[in-house]
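With one protein chain held back, the other chains of the complex are shown just where they sit.
We just call them A, B and C in the order they show up, numbering each chain from 1.
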Amino acid sequence: MFDLELGLDLSGDFYTRHFQPTPSEDTLILNMGPQHPSTHGVLRVILEIDGEYILRAEPVLGYIHRMQEKMGEVKRYEQYLPNMGRVDYLHALAWNWAYVGAVERLMGLEVPKRAEYIRVITCELNRINSHLLWWGAYLLDLGAFTPIMYAFQDREIVMDILQRVSGSRLTYCYYRFGGVSQDIDDIFIEKTKEFCAYLKPRLKMYKDLVTDNIILRKRVEDIGIIEEETLRKYGATGPVLRGSGIKYDVRRKEPYSVYSELDFEIPTASSKDALGRYLVRMQEIEESLKIIEQALEKIPPGPHISPQAPRRPKPPRGEVYFAVEGARGEIGVNLVSDGSAYPYRVKLRSPSFSNLSMFPEIAKGTLLADAVSILGSLDLVIPEIDR
Amino acid sequence: MDKIGLGVFLAHVLIIVAGGLVTVFARSLVRALTGLIATLFGVAGLYFLMAAPFIGVMQVLIYVGAVSILIFFAIAFTKSSHLGEEARPRKQSQWFFLLSVPGLVIFSLGYLLIKFIPQGFLQPQETQVKDLGGFFLGPYMLPFELISLVLLVAMMGAVILGFEKKIKRED
Amino acid sequence: MIDLSTIPSPLVQIVIGLIGVLAFVGLNGLVCVYLERKVAGHIQRRPGPFEVGPHGILQPLADAVKLVAKQMITPKGADPILYWAAPLISFAPAIACFLPLPFGPKLQNVSINVGLILILAFSSLNVLALCLAGWSSQNKWSLLGAARDIAQSVAYEIPLLLSLLPIILLTGSLNLAEITQTQGPWPWQWLVVKQPLAFIIFFVCVFAETNRAPFDLPEAESELTAGFHTEYSGMGFGLFFLAEYSYMVVGCALASILFLGGYQGPVASGWWWFLLKVYALLLVMMWVRWTYPRVRFDQLLNLAWKWFIPLSLLNILITALVVKL
Partner (left out) sequence: MSKQADSSICAYAYCSHEQTGYEKHFFITPASLLQHVQKLDELGYFLEDITCMQVKEGFLLTYHFNRWEKPGRLALRVLVVEEDKTIDSISSIYPGALWHERECYDFFGIVFKNHPSLIPLLLPPEMEERPLLKSSEKLRDLYELLPGCEQVLHAPRDEEFGQFIKECSQKGK
C-alpha cells in the first residue's frame, strides 16, 4: 500500500501511520521492537533514519500494560500489595516500600526500628541486584556477552539470601503495613556479610575487566549527553540524573525510614554521558554495600512488625504521596482514600516513564548503535513504564 | 583432452550467454545484476581455460568481488517505485534500438575477428605472474599509470560527493 | 591420509580433493560449534553443553539435526530465488578456498601458482552472498546489515591485501606451498618474526572479513536483531553458519601458512602442525569474541582507513626498501 500522490506509506498500524514523517527520498521508517533484543522486554521505538543516523525516535508503549492503577482501585489495600512486585520486577522491594509507606503515612502507623533496618538491608540488596542485572544487560547491548553471566552468578547469591526471608526470588512481596512479614535470622545476617565481602573484589575485577576496556570506553564516552535543562523539563530522576552531576537522591533529600542515620555518599558524575550513568551505577553498588554493612551493625532487637499493624487496613480520608529511591529513580505512590477498605485512587509514579520520555530528544542525530547504547544507559524496565 | 576442453568451453559460453540474457530480461534490477555476475564468472572461467589463472582470479576479485558489489550498493539503496517509467512495457521503437545497436556491434566485431584472426596458440601457454609484472613496469608503463590516475580521480570525486552529503545533513 | 601426488590424473585428484574438502568442512563445522560453545561456556564460568553425549560432545550433531529438520520459511514479499541462492553463494566459494591450501608437504589439492590470490578472490564472494541475503529478505534490518557488510568488507579488503604484499615481496611467490617452504620449522624462521605488523593487521582484518566479534556489525544482534540473516531459518541459516566457520578456518589457515610456517614445525613436520596452528588461531578468535564488546560502525571504518591502510602501506615501503637494498 503506497499512496503515490501524498507519498505516504499507508501500511503499518495506527502508530506507524501516525508518526509518518515529512515524505523524503532518503529516510527509512524502522520499527525497533516490540520484539527486539535491545529493548529489554516489549518496548517499541519507531525510528526514522537516514543511513544509520536517527532523525526521529518515537517510543510506543503499552505492550505490557496491565492497568495497575485500576487494579489498585478494585482491590483492598492488602490485596493490592502483591501487585507491587510486578510493577518493577528488578527492584520489587522499592515498590513494595513505596506502597506500604504510603499506606503507613496515611494511617499514621509507626514502624518498629528493627523493621526499618530490615527494609533498608533488603531494599539495598535488591538495588545491588538490579544494578548488576543492568550492568550485564547493558554490556549485552554493547555486544559483550560474558559480563551478564558473571552478573547472574552474583545475583544468584542475593536471590538466595532474599528468598530466605521473603520466600520469593524475583517478585517479592515482603513488606507489610507496619513492618515486614518475617524476621531475619542469623544465617541471613551471616550470608549477607559474606556477600558483602565477596562482591567487593568482584567489583574491582569488573572495573579492570570491563569498565577500563578501551572498546567499551569508546562506546559510552560522549554518547547520549543529557543537559540539566532537559533532565529538569522531563523530570528525570535516579542514576540518569546523577550521571549528569545533579545530587538528587530521595534517600538524602527527603529522608524516609532510617536513611538519615546511615552514612553513605550520593555518587555523581559530571560527564553527563552514558559513561557517567554507568559509573554512577557501579559506585551505587559500592554505596549500597556500605549501607548494608552499617545497617547490619546497627540493627536493634525488637519486633519485626508493629503490634498495632492491621491486617486489613482502613485508612482515614485524605491524600498522601510517598517517594522512595528505586534503582531507576524516584518511585512515588500517590494514594487517595475515602475511608473505606479500598483506595479511591492509586497513582504510581514510575521513574522509567519519565526517563524514557527523554529518549526522543537525546536520540536525535545519533547513530543506531549509539541509540541502543543510550537506551541501555537509561536502565528501563518496561513493565514499570506501562504499569 | 580436446573434447573435454571443448565441453568446458561450451559450458562457459552457456553460462555467459544465459547470464547475459538474465541481465537484459530480468524485471528486478538485483536479479539482472546476478545475471551480470554469472557472465563475469563465465569470462573468468574462460581465462582459466586459456591458462591465464592470474587474469581469471583477478577478474573474480575485482569484477565479482568489488565492482558488482558497488553496483549492488547503488541499486539496493536507490528507492525506485515499481510503478515508475522503466517498469512500463517497452514500445516498438525501444525494441528496435535495443536490438539494432548491440546487434550491429556484435556482428561487426565478430566479422572483424573472423576475418583478421590474430596469430595464436592452439595449446594454451601460461604466462608467469612475474612476467606480467615486468610488462606493466616495462613496455606498458604509461597506460598503466594513466589508468591509476583515472582511478585516483574517481576516488577523489567520490570523496567530494560524500562530503557534500555530510555538510547537507549538518545544516 | 593419502598422498595426493601419487594419484595420476589431475581431474581425479581434484574430485577426490573436493570430497575431502567437503568432509573436512562439514566436520570442521561440527568441531567449531562444539569448541565455540565450550570456550564460551568456560569463559563464562559454566560448563557449556553437557547433556548430549559425554561432555556434550554430541551437541553439534543434535544442533545439525535440529537445523536440518526445521521448516524453511520464505518471507512474504521476498525474492524467493535470490533469497535461497544467497546461502549457497555464501557457502560454495568457501569450498574453493580450501583447494589451494597445503595441509601437509604432499597434501595439497591444486598446486596453483596464484593460490594466494585465488583464496582472496573467492572469499570476497561472501560479501555478495550477504548483500543478496540482506536485500532479498525484504526486511529493513537485513538491508541495514547488508549495507554495513558492504562498507565493512570493502574497507577491510584493502588492508588485508596490502598486508600480504610484503610477504609476496619477501618470498617472491604466490604459491602457498612455495611460501611455506621458504620458512623453516623453527619459530624464529617463520615470517611472523620478519613481519609482525603485517601479521597483526592481517589477523585483525580476518576478524572483520569473517564478521566475528568485535567486528560482527552486519549481524549485530543487539542493534540489528540478526542483521542479514534475520529471516533465515533451518538450513538457510545453517549454511551461513557453516560458511562463517569455513571462512574463519580459511583465514586462520592463511595466517598460519603465510606467517607461522604452515605445516612445518619443530621435531616432525606434517599436517598435524598445520591443524594445530589453525585451531590455536581459531581459539584466539573465539576467545576475543567472548571477551570484548562490539565496536561502533564509524570506529570500525576509521580503524581501517586511518590506521591499517597507512600502516600497511608504510610496511610495504619499508619491506621493499629492505629487500632491494
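Heads up, the rule we're going with is that contacts are C-beta pairs under 8 Å (C-beta built on N, C-alpha and C of every residue); 3 or more make two chains touch, one makes a residue touch a chain.
If you're wondering where the values come from, they're calculated on a predicted model, not measured in any experiment.
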Touching partners, among the displayed chains, of the absent chain: A
Of A:T171, A:T192 or A:S354, the residue in touch with the unshown chain: A:S354
Touching residue (missing chain; options A:M84, A:V120, A:A323 or A:L380): A:A323
Residue among A:L30, A:L55, A:L90 or A:M107 touching the omitted chain: A:M107
Subunit A, residues in touch with the chain not shown (by the definition above): 14-15, 18, 61-62, 65, 67, 69-70, 73, 102, 105, 107-109, 231-236, 241, 246-248, 253-254, 308, 316-323, 330, 332, 334, 336-339, 344-345, 347, 349, 353-354, 357-358, 361, 386-387
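Criterion: only the chains that are shown with their structure count from here on.
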Maximum centroid distance from subunit A, chain identifier (CA atoms): B
Inter-centroid spacing, subunit C versus subunit A (mean Cα positions, whole Å): 43
Numbers and ranges of subunit A residues touching at least 2 other chains: none
Touching residues on subunit A, where the partner in the complex is subunit C: 28, 30-31, 36-38, 52, 139-146, 149-150, 153, 213, 215-216, 218-219, 367-370, 372
Contacting residues of subunit C [partner subunit A, same complex]: 40, 43-46, 140-141, 144, 148, 213-214, 216, 220-225, 289-299
Subunit C partner contacts - residues on subunit B that touch it in the complex: 28, 30-31, 34, 37, 53-54, 57-58, 60-61, 64-66, 68-70, 72-73, 76-77, 126, 128-130
